[in-house]
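Here is the structure we will look at.
What you see is the complex with one protein chain gone and the rest in place.
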Amino acid sequence: MFVRNCWYVAGWDYELTADKPISRTVINEPIVLYRTADGAVVGMEDRCCHRGAPLSLGRLEGDDLRCMYHGLKFNRSGRCIEIPGQDQIPATACVKTYPVVQRHSWIWVWMGDAAAADPALIPPAVGFDDPDWILGSGQMDYEANYLLINDNLTDFSHLSYVHANSFGATEIWARTRPNITRLERGIRVQRWISGGVSEGVTRADRRAPDGMATEHWQSYDYLAPGVLLMQSATYPRGAQETFGGGEPDPSVIAPVSRNFTSQAVTPLTDRTSRYFFSWGPHASEGTKETAEAMMKVANMAFTEDRIMIEAQQRTLDTTPPRKDILTSADVGPMQMRSVLERLIRAENAAVAAE
Amino acid sequence: MFVRNCWYVAGWDYELTADKPISRTVINEPIVLYRTADGAVVGMEDRCCHRGAPLSLGRLEGDDLRCMYHGLKFNRSGRCIEIPGQDQIPATACVKTYPVVQRHSWIWVWMGDAAAADPALIPPAVGFDDPDWILGSGQMDYEANYLLINDNLTDFSHLSYVHANSFGATEIWARTRPNITRLERGIRVQRWISGGVSEGVTRADRRAPDGMATEHWQSYDYLAPGVLLMQSATYPRGAQETFGGGEPDPSVIAPVSRNFTSQAVTPLTDRTSRYFFSWGPHASEGTKETAEAMMKVANMAFTEDRIMIEAQQRTLDTTPPRKDILTSADVGPMQMRSVLERLIRAENAAVAAE
Partner (left out) sequence: MFVRNCWYVAGWDYELTADKPISRTVINEPIVLYRTADGAVVGMEDRCCHRGAPLSLGRLEGDDLRCMYHGLKFNRSGRCIEIPGQDQIPATACVKTYPVVQRHSWIWVWMGDAAAADPALIPPAVGFDDPDWILGSGQMDYEANYLLINDNLTDFSHLSYVHANSFGATEIWARTRPNITRLERGIRVQRWISGGVSEGVTRADRRAPDGMATEHWQSYDYLAPGVLLMQSATYPRGAQETFGGGEPDPSVIAPVSRNFTSQAVTPLTDRTSRYFFSWGPHASEGTKETAEAMMKVANMAFTEDRIMIEAQQRTLDTTPPRKDILTSADVGPMQMRSVLERLIRAENAAVAAE
């Protein structure tokens, strides 16, 4: 059900302070995260090998973590280095560790074979340190399987219905289809939209002078297990033709406005997920206040998604299974599901071959 | 476990307004209900055939219902008539509909074979439009299987214990037995009670002059799946003998007071049920205020039932199953259970024969 050889977002780097471990569940596995003196992050199974107490209730002692039930102490490699009142430490007294990387303002945890943990597989999200973008951020918990959220994020036809209020999205999102390209570990979704893209609350951000006719370019990659990286840009009418319907070049035609969002869907358990997101304007076109105003809209919109998807999950769980009637808007979700299935099949085959 | 070829009460007709669909679960099946322009009620599976989103979160467009996840639109026959951004609509794109009838102020849904949905099988409940009765109404949700509520309503010996406070019921309810007759789809329960029937709060309704000796007639039908239709009447002492212990004729002896109650038990799931009820005086003997005062007592009494039955359900669920020790008061419950079992067996036999 889950890809294991994969980097999952376990949290924002600002969630983990220097003084206290935290607990995170990823694909049903409880993980304790803590910082060492050099600022690195250690990830271990959140279960003491002694009697199963959570190490996240433990105490940081330098770069080591002491279980606060009976006092066993573990170093950053998960090795038990002290059993109070006992000189001998069994060689088996150790806790599984997980490869962890901090990058792009997220803490990424590798859930599969540690030998295969290649940081190059971390999706190129945009972090707070990127000078080109000014970002707000947030998170939201779902009572739903992560695939339903992936489906949502790989098919924007829902904007016209779910987000008619928050984003003021018009019917054009549902009535036209984007170009979708397969990637090695995901899909690329791109489109120009010429008509009224949205009305109301988010319009202000587009910075178009009164009466200017505009066109909207949107391009995102959706990468395993569930990371969305999207740039949106508004151009003066005619840009789509100038660029032959392809990707615009801001050095040829100056965009009216641009924004970027990084989003990550992390399965906590089979039926719960955590959704991390940042969004904001290009640094040359907005301020921290712009980003904050955009986050208000995002929180409203993502709550609309959550209400629909959690209701969908409950319906799927309480009615007999049956085959979906698919539409042409399902190309994105289906391709993304097939990417994940291919990765899971490959992992299973590798395990079977061992 | 459930009769399917049967009309279930899904709600009061006043619960369903013209502008918004509502969701109801009946025998584990989620149903969306909405009104068409002519005031009729449509019932459909509350699950879009596309990706399983609940249609009850959808938007009414004339007599059609649009799923507000990806915009598929369905007509009142459950047929998909629009997929935004796509010309072709697969013939399989449709949602199951349920026969629905509004009658006696209730919305009735047929859960079985639509071809067999005969409105003549709807029990003759008394609605608000009946000029003979002035009715208050209410509803209550149970964390219990509906059969336990049926058992309660087909054996009034519990009045003496469960309702000693609310109805002021005396021991006579438990110490005497009614006459019980089998009906095609239920049972008829009738009795005269000569002694003190009840004391306290409900006594006022009986309108007997001070010192008048009275007798009480009670007659109800209990019909599949769980509909109780009951008339109660108080007469001057001697009426029972005049009518030979049978049904009284109000044109021969004027009753002191009469009231009528319609009640329906609808299984939502295996362990939850909804209980709908109306009650009130004969139009010639009471007013809307009388009905409201009676509803206060009813709500108090039905809460007493709910507390006992939910506790019974929890006990049955947490202790090993065993055979009940039956008493002579269980004739009603046992006959009613056997009616339901016969109907279920007949349905299964019909399905097997196909």
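Each chain carries a letter (A and B) given by its place in the written order, and its residues are counted from 1.
The working rule: a residue touches a chain if its C-beta (ideal position, glycine included) is under 8 Å from a C-beta of that chain, and two chains touch if they have at least 3 such contacts.
Note that the structure is a prediction, hence the values are computed from the model and not measured.
Residue in contact with the omitted chain (choice from B:E45, B:D64, B:D151 or B:E347): B:D151.
Of the candidate positions A:P90, A:P124 or A:G245, contact with the unshown chain belongs to A:P90. The missing chain lies against chain A, touching residues 25, 28-30, 45-47, 49-54, 57, 59, 66-72, 80, 83-86, 90, 92-93. Within the entire complex, the positions of chain B that touch the omitted partner chain are 151, 155, 157-158, 160-162, 171, 174-177, 307-308, 311-312, 314-316, 318-319, 324-329.
Please note the rule applied: only the chains that are shown with their structure count from here on.
Between the two copies, chain A and chain B, the C-alpha superposition involves a rotation of 120 degrees in steps of 5.
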